[in-house]
Structures are given as C-alpha cells and as structure tokens.
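Heads up, one of the protein chains got dropped from this complex, but the rest are sitting where they should.
Just so it is clear, A, B and C label the chains in written order, and each chain counts residues from 1 on its own.
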C-alpha cells in the first residue's frame, strides 16, 4: 500500500475548532502514528477492508485551524493529559516540536451568534466579534488560502469540530444560496452561527468538507447549493462514536428476531467542555434530536424513547452511557437488555476524523462531488441517507471501497 | 390467515424432549397464536421480511413427542407458570383441551448413555432403559410412523429439544454410517447419547430435522450421511437466543471501527432444569464450547474470552447474562462496554423453533435436502456455515427468502 | 407473640388514596398474610428484631379510605395483576370477599388545588369539587367518625398514600394553625392541596397519622401544631423504598474509607400512575427535592448529584434505577461504583405501610405524641431527624424497640 514513499503528497487539514479536545487528539494522534509511536488502531482505512487503495499517508498531513479561545496544541494536549489522562507525558514530550509547528497554523475563529454558553467559555474579549459577517467570511477564506499557499499543499480538507451550537431556527434565508448571501450582505446575525461562516467560506473555495458536529446551521440547503456549485465533496452530520453507535449495531437484532422494543431509554453523562456546552438546554436540543430519531427509523415503528445528556464534571471526557431496552417477545413476555458504555469521546472520534479526511481526499482525487453518502456509518445524521442500520451502512461502505479499488 | 383457509395442510411436529420447558412453550404458544389469543410476536416468519411465502399456518400443526419423564402439557405448563410466571392462569385455562390433546401424543423416550445428571432428573424407573439400541431405534420409528398415520399428516418435522448432553468423544463409529450401524448392532452404548437414537431414527425415515441443542452426538458425520441418503433437509446446532445473539450482533461493530477487543468475559446465570443440567461440568462443556469459538471467528484474531454458566435456582428460566468487553482504541486507550441480558430462555427460543419448523416444512416442499445453511442466524453453531456475524447471516436468510418468493 | 387470639383488637386503617397501587397492595397483602396465604416477608415487625412486643395482628385490621377515582379493590387489584403481574389470579380469587368488604368502606375523596396532572387522571366529573374547603374538611371528618363507629374500632390510624402532589409554595398561612384555619375559612384554595385537607381532618380528630408521600402541603407547621395540640403521634415523609434506600445504605461506606464521592448520578424510570404523575415537572420537583438532599447530608461535603425520574409506560410499577457513583481514592485515582435496582415499588412500600401502622398503633397505646422520630429509617425525609444514614437510623429503631420491650 505504502510503496516507496518518495515523498507523500502534502494534504492540508483545516480544523474549525482547532484546539478543542477532539481536534487536539486528531493532531496528536496523526503525528504519533506518523512517527511510528502507535499503530493506527481505530482507523478503518488501516484495516484489510480498506486494502488496495492509495490512502493519503498520515505523515503527509499538515494541520491548521481556526480557534476562538487563546490556546495552542501544547497547552491543549497538556490539559487533556491532566484531565482525562489519555495522552502520556512521554508522548507529548516526543511530539513537542510537531505540536508547536501545527500551533503556528492556528488563526482566530469567528463567533457570530454563538450563544451564551459558548461565549462564556471563550472568555472576555473573544476575537473579531465586531467585524461584519462579510468581513468574517473574507477573513476565513484568506486564512485558508494563505495556509494552502504557504505549505504548498496538494489538497486541502476542512473539518468542522467546533462545539455543538444551539439549533438555529431555519427560515427562508437558509433555503437558497441567493437568500443566504443576501442575509450575509445585510449582516443578519440571526441567519448564522459560527459554523455557517466556516462552511460557507469552505464552499466558496470549493474545498472538501467534513461536518462532524450536529449543528444545524452548517449544511443548510443554501450552503449545500454552493458546495454543489463549486463542486466539492462533503459529508455530515455528527460523528457516531459511542452510545448511538452501539444502538445502531444492536437495534437490528430486535428486528431480526421480531422482538418488539417497547422503550429504549438512554442516559449519557460526560464532563468536558463538550459536556458543559451540552448542559445548556439549547445546545443539548441539537444533540438529542440527532440521537432520538434513529430508533423509530431502524425499527420501523414508533416507540417510547428518551435520550438524556447530563454534565458530570468529574468524568472529563470519559463519557458513560446507560441504555435500558425494554422489549416484548413471544406470548407478550417483557424482557430487558441494558448496556453501559464507558468510552473516551475524543479517542473514539479522532480516528473517524482521520478516516473521513482520507475519504474526502480520495473523493476529491476521484472527482466525486456532493454528499459522500457511502460514509453514512460515520455519522449520527448522515446527509441524504435514510438508513441508520450500522450493518447496512457498513455494507454500503465496502461496496464503495470495492468500486474505488477496481477503478484504481 | 392469508387467503380463505379452506383447511390448512396438517403438518406434524415431533418434539424430542416433549415436556421440557421449551417444547411446552412451543406447544402452548402455537396454540395460543392459532386461537388468536396472542399475536405471533417473536416469529420471523410473521414479519414483512417473510411476506409472499405460503408458510404453514400454525393452526395446522399437530404436536407430539418423546419424553423420558412422566409428564404432560397441562402439568408442564403449570410448572412454568408457577416458577417463571410467563404463562398466565387464564391462558392455560383457555388452552386446556388443546394441551390435553397434544399430551395424548407423548410417548416414552430413550435414555442410552444419558449421563448422571440427566438420569437423576428422570428419577427412579426411567423408561425402556433395558432395551437394545436397535430395539430403541425401532420403537422411536414406530412412534413416528404411527403418529403420522393416526393424524393423516401431510408432512412430519422432527425437532430435538432435549436437555444438553455431555459431549460424546467422537471416534471411528461416528465417521461413517456403516460404522455407526455396526455399533448400534453390537449395542455399543459408548457410541450414542439419547439424541443419537432420535436423530438416527428421523434420518432413517427421511424426515426433516431441526437440532436445537448443542449436543454433539446428534448430527455426527455418520448420521448426516444417512440424512443425505434419505434426502431430508436438516439444520442445527444450538438455538441462538440470548447472550450469544447479542454477541454476534455487537462484535462486528468493533471490527467496523477497528477497535481491538482485548477481553470478552461472559457470565450466564440461570435456574431451571436446563440450568441444573448445565451445572454438571460435563454437560456445561458442550455449551461453553459452542459459545466460546464465536468471537475469534467474528473478529478475526485471538482474544481473551471466557464464558461461564452457573446454576442459580431462584432465577428459574429467567436467564441473566453479564458481558464485559474490554477494548482498545486510538493511542492505545482502553475502554469498556458491558451489557446485561435478562431474558426468558424458553420464551426466546420457542418462536425460533416455530420458525424453524416452517422453514423445514418449506424446504421439504421445495425438495431441498442437506443442511439448510440459510438458517445460520438461528444457531450458535450452524452446520457447514463458518459465518457467525448475525448481520451477514440475516443477509443470507433474506436472500433465500427472495429466491423462495420468486420461485413460488 | 400471638398467644391465644381470643379476638384481636379491631384497628381501623384509613387510606387516603384508597385505590392506588400502594393502598391496594397494602389491603391485598394484609389479608393474604392474615389468611395464611403468604408469610409476612418484608415486615420488620415480623422479624426477631421486633420480638417481644404485642403488635397489632394483621387479621384485626379493618381497611377503608378516601379515593377520588371511581374504583374498588377488586378492580384495582385486577389492574395490578394485568400490568405489573405481582398479584396472581388465584390469590385475588381467594381474597375476593375480603376485597369486596373493604371496598364498601371507600368514600369519595377531595381534590382542592390538586394540579392538572392529578386532575386529568381522575377524569371527568371528579367528586365534590364545588364544596367549600370547610365543607370538605367536615365531610372527611364525618367519614372517619362514621367508619370508626360502624366497625366499633378500638383505634383508627390514618395513612396518606395519595399521588405525589406538586409542591405548594408555603407562606404565612402554613406557619400557624390560626392562620391556616383562617385560610380554610375564607376558602383560599392556594393554601391547600388535597393532602392538606386529609391531614387537617386527621389532626382535628387526634388520630395517629402516617404521611407516606413527599407532598409538602401535608405536615406543615400549622398542621403539626394541631397534631401536637390534639395529642396524636405522626410521622413522614415519603417512604424510603428503592434507590434512596440503597443510597443511604451505601453512602456511609465511602465515609468509612475516606473515599471522596465526586459525583452521584441517579436515574429512575418507572411506568405506573405514579410515574405519570411524576412525569409532570411540577410534581417531580417534590420527589427529586427529597431524594437530592440526602447525599451531602450523609457524606458531610457538597458534591455533584443528580436525581432523574422518567416515565416509561411499559415498566408499569417495575421501577428501575441506575446509579453511577464516581469517587476518588488514594493518590487521586478515580473509581466507579454503579448499581441497578429493579424493584416493584408497591411491593416494597406496602410492608413498610403495615409496619408503620403497627408502630403508630403501638405509639398510640403507649401514649406517645408528636413525631415518631424513631421511624426515620422508613422515610426519605424523616420529620425532625437530620440523620440519613440507614444504619444509624436502624440503630435508633432498635433502641426504641428495646425501650418498648422493657416497658411492657
């Protein structure tokens, strides 16, 4: 696969939310694997199922991004080590210069209509809050172009890993590109969230885009219209990493056995910045909505479901979920399946982000445009895909890989 | 149910282990559904996935079987109601005459080389213990033929739902039909378990056969040779109902995400007759062997696994399992998934038995012979099928249904 | 203990909320034990710890009560059997005449300011809604007196087992008896909930009173002033039956080991009428408040706690709770204890109610008045008791029993 590594292509990765826990873990992990300190555990693109395809080598990735807080990768990684404990002192020591190099590519993000909780996390000042929306878009675009040129990148992939935003009430301004651009022009803050600006700038530049959060202001019809026009592949929304992943793996079993699910209660507790943002009822709503629609879709009938998310500071990023599934079988007998998931969110999500970067890179090389629907298994709310069954989604992925293999 | 029900075909169902908890639940359930007292929840053949096929109506099933204990369906059903509580007083009242009718078709079973624990459950006396093996086979055959004739059955399906037997050391006598028949002729008890006699008699008569337990003395090469010769479809072994079902639904998820499973510990506790039989280390061995091989097969690498089964009398048939899955992801981080399964074994297994009867009946009508490999999803140890992934097994089933539909 | 049973004293038990799941289980259970159909499992007063005291025999209890819905014990018990399955058909058959007899003692309850959710459960009509508060009090008193006289009762104990009410904002009207009586006189609905009327009437008659729910409008300072004046013993609030019981048994362990509890998250799911009432945010607030204050009190420091209650209809009365305890030990290491409680609320609470009736009866005979603080272990929010440690509460109970024994 690797062949002779004369010099791998240079592919830029631009992370909106550059110093969050997930983005930091992506950068640390990519460099750790590139330096041979860890095997590529967690990456689908590193398994036999993905053999025979010329995946972009991780050592050829160049990282940069926008960030609204004052931070850098050395600081952010140290915070993770001290709270969650997933990154060891010796690893961070070994990657110190890599992290410093990537930190030099961090630029101030934007905060239009970000909502109270996210604003409170950024602290006094913030950056660039008083610019017009149009100026903010232009600034983001300039940062991207400058990054591409400075590093002489062969390609550039953008990834949204900002904090979950409160849902934006979508209206006429989000239905067509023309209407949206008018709203931008008249500086209508109610038409955007930060992620709208990021996605819009990415679409304008025709760059491949991965939307890894549930924020609904990102891949609106208006912005998708622009992606389609400028011809970039994109996909979202909301990485499927933990409880929802297990759900979408387990729920088909009940269907296969004609066991009627009566109630499916899910309780998530977590404690990091993500948890604090989700503790805000408004932001939580976006997340819960994504998680809640899955079961009726998978099972084919309405059922009693509940998805709770609570902030438990002491857990940091070690998310825990308890799911209680009440189901009815033969002769009306009720039975119970419970599961408890104890995962580290950033550790689960980071390899998906790297996989998605590689898939977006492959799609760009293959000239594919529009939503990359074959990546549905990576998302809680896959764009233009109604199928939530993890196994069918996986099947779709392997079929794509088969096609990609035979094309090459 | 479909069309006009002029009079459904009469299909006999012969249950080896006729008054066990599972067989009793099968009979009670089939009659309850036939009489419209319960919907066919739990039956795959009653779902949209199985539409368009002329399944044998449950009201046309006639039940009988061999049993080594002194019992009948009214008594056995009452025992279930009093211990596990799954069958209500009013249901049993409503089915009283049906259960009495089926009870009239129960005949004494055989006990050659049954092992200490099973023998102790049968109590003093036992039945027909002193007959030669040849005479036992002949008696079983006579019972089957007599049942078919007396009820003027259109077809007859045999199902093995006896208690799990201790594994039989297989030797030359089990490799060929000729060698096995010689062992029978010389009355070599070490060559058989009770289920060998049942399966052999079934094969001699060329009847479709479902082997629902893990006993290894049943579908030996010798007996399969006879099934192939007399041309009956058959399938086994060991119904996949609880913990293993969940395992085979969940394990692929770890593969899809390239998460390395380090350890998978499973602890099963249960309390009915099945539990008592499995508390015998010898009998347990058969069960655990079946359950233990699944994960390395599914995941593609060796891992630390353990399957425990313990007898907890107070649980009766309400089996509980705790599974602890320790896995490793990105950057070597270890995480945990646990599940707790609280199911009623007979209630989970009975609809599978009814499904398997219908599938065997369909296969017989379609002239299919040999192992019904498309039924792999129903078994822990599917005959001639290496695939343990529940989703791929389900895929194979739906492909068969597709073929069966287009043929009809 | 029993001696020669010439004829046990007749003690009346008046249940406010007479046909709820708990009250019905109390009546069914008391009669089942009185008739020797079940042992007195679950009753502390039936254990060696309570030996040597002349407890009122259960066969001498006469049941009656107020109920706002149209129901009776035969109907209510049948509903429990069909939903939760805890009461068997044969048991209800055996108690049919007993349940009919008790049903004749049911009188229409009151509904002043009951709140939307409780009102919706009662259905159209309700009863006695248009009476003045003063008339309602008078009616309740008449019912109690009439019951006592008709059955020639030696004593009469009142128990509040109505649905949890939304918390009533307490004001000057609740601080003194004089103020409260003025509010009643001017028919001020905002000063009462149904349980206020019941408790007030009970206090006026000087009858012993057990307040088994968390409703805060019941044992207000004003009403307690009246109890103290008329000289009846009383106790509350909110029976400690499930998750809170386990909590108060477990939390001291962390103290003994100097393990710092960082977070204690508790999630309760349940599905019966109680669950429906608690699904109303207003009513839930009362319950959660009771449950939430316990841990800081027990552990002696503030900590992150959460108590959730969600309505899951399919569970009926089979309440399930998941508790996640995150704690920190030596060298700052964080560890986890989780428990899952699967209990049947009415089955857990009913024997406590019978115990409390016996204790109230004993207190009345012993001439004790005011709050029966020795009964703290029975309550989530024990009146005038700051101690929540179950083991210390138990110690207080055994000391009382010792005194009672040596007095007799």
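Assume contacts are C-beta pairs under 8 Å (C-beta built on N, C-alpha and C of every residue); 3 or more make two chains touch, one makes a residue touch a chain.
None of the values given here were measured: they were computed from a predicted structure.
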Seminar exercise, completed: Touch assignment to the omitted chain, from A:340, A:364 or A:397, lands on A:340
For this session: For the chain that's not shown, point to the residue among C:6, C:93 or C:258 touching it.
Result: C:258
Seminar exercise, completed: The one residue from C:71, C:176 or C:342 touching the chain left out of view is C:342
For this session: Return the single residue from B:320, B:377 or B:393 that touches the missing chain.
Result: B:320
Problem set entry | Residue, one of C:113, C:202 or C:377, that touches the chain absent here | C:377
Seminar exercise, completed: In the full complex, chain A touches the hidden chain through residues 85, 88-90, 340
Exercise. So which bits of chain C touch the chain we can't see?
Worked result: 25, 28-29, 32, 38, 40-44, 46-47, 86-87, 91, 245-246, 249-250, 252-253, 255-260, 328-333, 335-344, 347-348, 350-351, 377, 390-391, 394
For this session: Since one chain isn't shown, list which residues of chain B touch it in the complete complex.
Result: 262-263, 265, 267, 269, 304, 306, 308, 310, 312-315, 320, 322, 324, 326, 328, 334, 338, 340, 342
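Keep this in mind: only the chains that are shown with their structure count from here on.
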Exercise. Using direct touches as single steps, what is the fewest number of steps from chain A over to chain C?
Worked result: 1
Exercise. CA centre of chain B versus CA centre of chain C: separation in Å?
Worked result: 49
Exercise. Where the centres are mean C-alpha positions, what is the separation of chain A from chain B, in Å?
Worked result: 45
Problem set entry | Per-residue multi-chain contacts in chain C, two or more chains | 340
